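The next block holds one structure in the form of structure tokens; read it before the comments.
Just one protein chain is left out here, and the rest sit where they should.
So, chain A:
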């Protein structure tokens, strides 16, 4: 800070007769004011960005087609899950519709040895990690609470309790740093989650311990029925500064920009420069979940405005503009999508209900006398209903 500016800051500034309260409001940017890193316009035009172009310099027509394929297949899978819920095959589904670019862009920025902490909506990230989509559906069908081994793909279980996983990510990253590894951690969370104490604490821990973690917020403008104004008064990415690390807002419907910005953030983390907050500015095109009715709280016009910024249409426009994909590619992808839909449908319908005794499985790693006792009592109780098991039941519960 120069001497000049210090002097200027001391001068009273009430000259224009502006009311103090008014001036204060005017100087606060609104949470919805987009100041985005964007590499592709909604029309699919590539725009220059000195800071981030370097992070996607290696992108070829083939890798662009790969990103496009990821987004299309993710959307297809998501649509299939929604319809499976409608058919009663799933109890619930949280759709990622509209957030494909944020998830595929960030997901494809990761290395295999990086570790991901998702919410419950990161189906696109799961796809990038190689988690079989049908594995995601077990918990939504109600046959398990998360049916994959997090270590197989370095993709943690979905976390439903809002914000909790950000602290796990900070801790995992602290461990990575202790081990001297150069891998990074990414924590996904929502605009609503940003209000949770756990999230603030995770920022504090990762800043204090310089943990190699990227906080990736998908600001999809809504937390069930609450717009972002109910969660924050300054754009979220600016919050990072107060914790001592940088924050950036990226166009969350621009897959290239999401890829570039996440790569930059991961690079910082890997090279010992600590955490970074990425706010992907996007939109939840569908309901919060299949249990939700958004007509109660938001206008159709808002959705329509965001439709014009669709992440998939945008990349398609760019691919066509660059002649990076031909009709044969799109036709083949269409076929692949349908096959994926079919595979998911069949896999879900074939998913067996869990054995009743699974209630008592894995409660403890080292066992517990009461669990053993209750398991035995319950088995005897269940057997008492079958012809063979009729007889006296000693059932304590």
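Rule of thumb we're sticking to: a contact is a pair of C-beta atoms (placed from the backbone, for glycine too) under 8 Å apart; a residue touches a chain by one contact, two chains touch by 3 or more; residues count from 1.
Definition applied: contacts and distances are computed from a predicted model.
Trainee: According to UniProt, what is the chain that's been left out of this complex called? Choose from "Biphenyl-2,3-diol 1,2-dioxygenase", "NADH-quinone oxidoreductase", "Alpha-ketoacid dehydrogenase subunit beta" or "ABC transporter, ATP-binding protein".
Mentor: "Alpha-ketoacid dehydrogenase subunit beta"
Trainee: With the full complex in mind, choose from A:75, A:141 or A:156 the residue touching the hidden chain.
Mentor: Among A:75, A:141 or A:156, only A:141 touches the chain that is not shown.
Trainee: What does the interface between chain A and the hidden chain look like in terms of residue numbers?
Mentor: Chain A touches the missing chain through residues 91-92, 120, 138-145, 160-163, 192-193, 195-198, 223-226, 230-231, 291-292, 296-297, 353-354, 356, 358-360, 363, 368, 370-371, 374, 378, 381-382, 384-385, 393, 395-397.
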